[in-house]
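Only a single protein chain was left out; the remaining protein chains are all shown in position.
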Amino acid sequence: MPADPKRSRSILSSLRRTLGVGVLAVLMASPLHAATADAGPATVPAGIATASDPGVAPAVAADPRLEADMMELSHKLRCLVCQNQSIAESNAPLAVDLRNQVREQLAAGKDKDDVIDYLVERYGDFVLYEPPFNAATGLLWVGPFALLLAGAGWLAWRLRRRRGEIAADGALSAADRERARALLAGGGDAASNPASPESRK
Amino acid sequence: MIPELGHFALILALVLSLVQAVVPLVGAHRNSSALMAVGRPAAQGQFFFILFSYVCLTWAFIQSDFSVQLAATNSHSATPLMYKITGVWGNHEGSLLLWAMSLSLWTVAVTVFSRHLPDAFLARVLGVLGLVSAGFISFTLVTSNPFDRLLPAVAEGRDLNPLLQDPGMIIHPPLLYMGYVGFSVAFAFAIAALLSGRLDAAWARWSRPWTTIAWVFLTAGIAVGSGWAYYELGWGGWWFWDPVENASFMPWLLGTALMHSLAVTEKRGAFRSWTVLLAIGAFSLSLLGTFLVRSGVITSVHAFATDPKRGLYILALLVIVIGFSLLLYAMRANKLMGGGSFGLVSRETSLLANNVLLTVASASVLLGTLYPLFLDALGLGKISVGPPYFEAVFVPLMTPVVVLMMFGPFLRWKDDDLLAEVRRVAPAFVASVAIGVGGAWAVDHLTWRTALGLSLAAWVVLASLQLLARRLGERAGASAGSRLRSITASWWGMWLAHFGIGIFIIGVTMVGSLDRHLDVKMKEGQHAELAGYTFVFRGAVDADGPNYDAARGNIELLRDGRSLDMLTPEKRVYLAQGMPMTEASLDIGLFRDVYVSLGEQLEDGAWIVSLYYKPFISWIWAGCVLMGLGGVFAAADRRYRRLAARDAAAAVDGRAGAAA
Partner (left out) sequence: MKAKFLVPLLLFFGLAGFLAFGLTLNPREVPSPLIDKPAPNFRLARLDQPEQTFTLEDMRGQVWLLNVWASWCVACRQEHPLLVRMAEQKLVPVVGLAYKEVRGDGAISTRGMSLEAETAMAVERGRRWLADHGNPYVVSVMDIDGRVGIDFGVYGVPETFLIDREGRIRYKHIGPITPESLQTQIMPKVEELRRAG
């Protein structure tokens, strides 16, 4: 029997919904109607009419999809006259103008990179909250990961050297022993107390 | 008259802070108990005068005394009393006074709760805190006197920024400052220890509860600030990677590393030089944050009005305090080597690794925050570094932290068998990845970020449960009750805080992936649909407040035809500044918030209404609450009190011996 693609897709989607509730219920033991609400059709309450009806509040944006794209891009663009806000967050006149520009250009079929290029040509890299990777910003982008590597390298070196040290002076020197005794007598170290609940060894 | 009294009290506080700084330090150096004993009353007197000064300033606000410049620019006679009081810290000068008062309060707390400390050590701690106090009080007096008069007085004030007229802003700054400034205690302990050359397990144990409490305050302060942004800014954002937010987040990260490092130093005597450096670093980042907020070197939504003189003064303060500390560190650090030995695979190693990761994370935030300044200073152009950068960098840096965070507690101190432990947690790890990927697919948002976030959250939850089960199973044969009792408060603290991070990650991931938003034009009786909810506009009414005009929309929230809530978002115009504000209205739920804000009214009478559906957003703050609660548990551990009593006995013996 040839598989009906429509049918198998609907099985898949109902499986997804079942799994959605199942898996996440394990994770947080919750009724997940909210999180999976978009998988199913929105339920229209009885007595309230459907779309073209004057009872339905019209969306502000003529094209919600375009609006969402515009806002997503706008969150990455800096409003130049504001105190560190994106043009999506600000209602400064320039921010509104730039949002309109972004919307217009996306509507005209330009892709996001084109719009970004357009703004960078006029306002410079300053408008981008995500700085481009170039010679000047190389350290910015590479820095955290270089630090991570350096940290990991230092850690490995420390641990290896430490192990070497421990192996080398397996026996305590007389001075060390004296110091240890003084420390114990002075009553500092909780960990030296074997009854301490947190030390399991 | 009262403002002048306040000004005078602040000068007296400065004098006392100098006494508190100099005399006990000299006393400790000369081993003179008479001089050392000056520290305690000087610190308490300093607090009294700062408090008095602060009350005087508050009085000027409450009385709407607009001959005081600060009240004239930050208050209004019609402002509600609560916001007159909190208006005191809604500006540079007043918040600086709050800063100084927090520091003084911490110092007094040290004098009260640290009776068990050796005299010389306490004297040095108070001396260091006194020096910092003197720096900040003089900064206030010289560059930012909050009591400056405005003559002739104006008839009416310009009012507090309406964004700050909000319950969240009543508690956010005090909490945040208590956190920021609280790291000064760990810092002072570290400096005192460096000065005396006594950096042992006892020092770490004394520092731990202070560090933890400061960290709890900082966690709470950041969480409240983020919650405020969420409902007050009108579009539901909760973290923006603004330089000023970063300024509080960097000390938080380093403070977290410090707490863990202190644990190792206390238990095993290891990492001492590293712990000292972290203690200096956490407080240095607090100071740096203060500089960033108040100097104007960086543009931020939250920055105060600035002038370069202030920036210069505070930078000089920074250079003196941090420069001296790091110099002292360089001179003494080589005495701090050694400590308990530990194997390559051990609790120590995992904590050290997490320390390194947290430090790298903190340094990365610092790099991103200051990079525009570096480039500008080098003449390489102006750039912006914002959320997309931080998210790209931060997620890969924090992922190993979270993985390690749950693996570390399974390891024993000193030495452990890696293979055995990995085998033990492997099922939970594999299950987490499966849950994460499956969960992301199930909610129809199969991106690597959602899958990663859910996997990490599942890992935290599963490993926490496994850890608890293992801990309870440790004493075979004992009754369940005695097993539970055998778990210490600090272990519960660790467990809760880590668990909280899992909850936090769930919130961040879900709201980041699944939130929904729709802007509609609504007339009375019209309805809109979003994420399975129905919003019916029931009209707008006037709802003027004491210092603002407002329109309030009534929006009924329904689900499946059942009415859930009446949402009442407002659009306000604050009269004094003519500033428009949106007051969002929320239906808060365990699994989602429904968030509505009112835009402007169109000519045809319709209102622009923004509807948001924010799944699991409360979990972000629930996670923070658990983290903070974990800190409270850890700091409240009985062990500290028991050992403090022993220290006190030893100190009395010591004094008796010295007297004999």
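Details
Residue numbering begins at 1 within each chain, and the chains themselves are lettered A and B in the order written.
Here, a residue touches a chain if its C-beta (ideal position, glycine included) is under 8 Å from a C-beta of that chain, and two chains touch if they have at least 3 such contacts.
Because the structure is a prediction, the values reported are computed rather than measured.
Displayed chains that the missing chain touches over the full complex: A, B (touch as defined at the top).
When the omitted chain is restored, the residue from B:50, B:297 or B:411 that touches it is B:297. Screening B:109, B:326, B:543 or B:632 against the full complex identifies B:326 as the residue touching the chain left out. Remark: the omitted chain is touched by one listed residue; of A:66, A:80 or A:155 this is A:80.
Although one chain is not shown, part of chain A still touches it, namely residues 80-81, 93-94, 97-98, 101, 120-126. For chain B, the residues touching the chain absent from view are 273, 277, 280-281, 284, 291, 295-299, 308, 311-312, 315, 318-319, 322-323, 326-327, 329-331, 333-334, 370, 372-374, 376-377, 381-382, 602-603.
As a convention for this text, only the chains that are shown with their structure count from here on.
Partner chain A is touched in their complex by these residues of chain B: 200-202, 205, 233, 235, 237, 242-243, 266-269, 299-301, 303, 340-344, 349, 352-353, 356-357, 359-361, 363-364, 367-368, 371, 375, 380-389, 392-393, 396-397, 412-415, 435, 438-439, 441-444, 454, 457-458, 461, 474, 486-488, 490-491, 506, 510, 514, 516-523, 525-529, 531-532, 534-537, 558-562, 589-592, 606, 608-609, 613, 615-616, 639, 643, 646-647, 650. Residue ranges of chain A in contact with chain B, taken from their complex: 16-17, 19-24, 26-28, 30-40, 42-48, 54-61, 64, 67-68, 71, 75-76, 78, 82-86, 89, 124-131, 136-137, 139-141, 143-145, 147-148, 151-152, 154-155, 158-159, 162-163, 166, 183, 186-191, 196-201.
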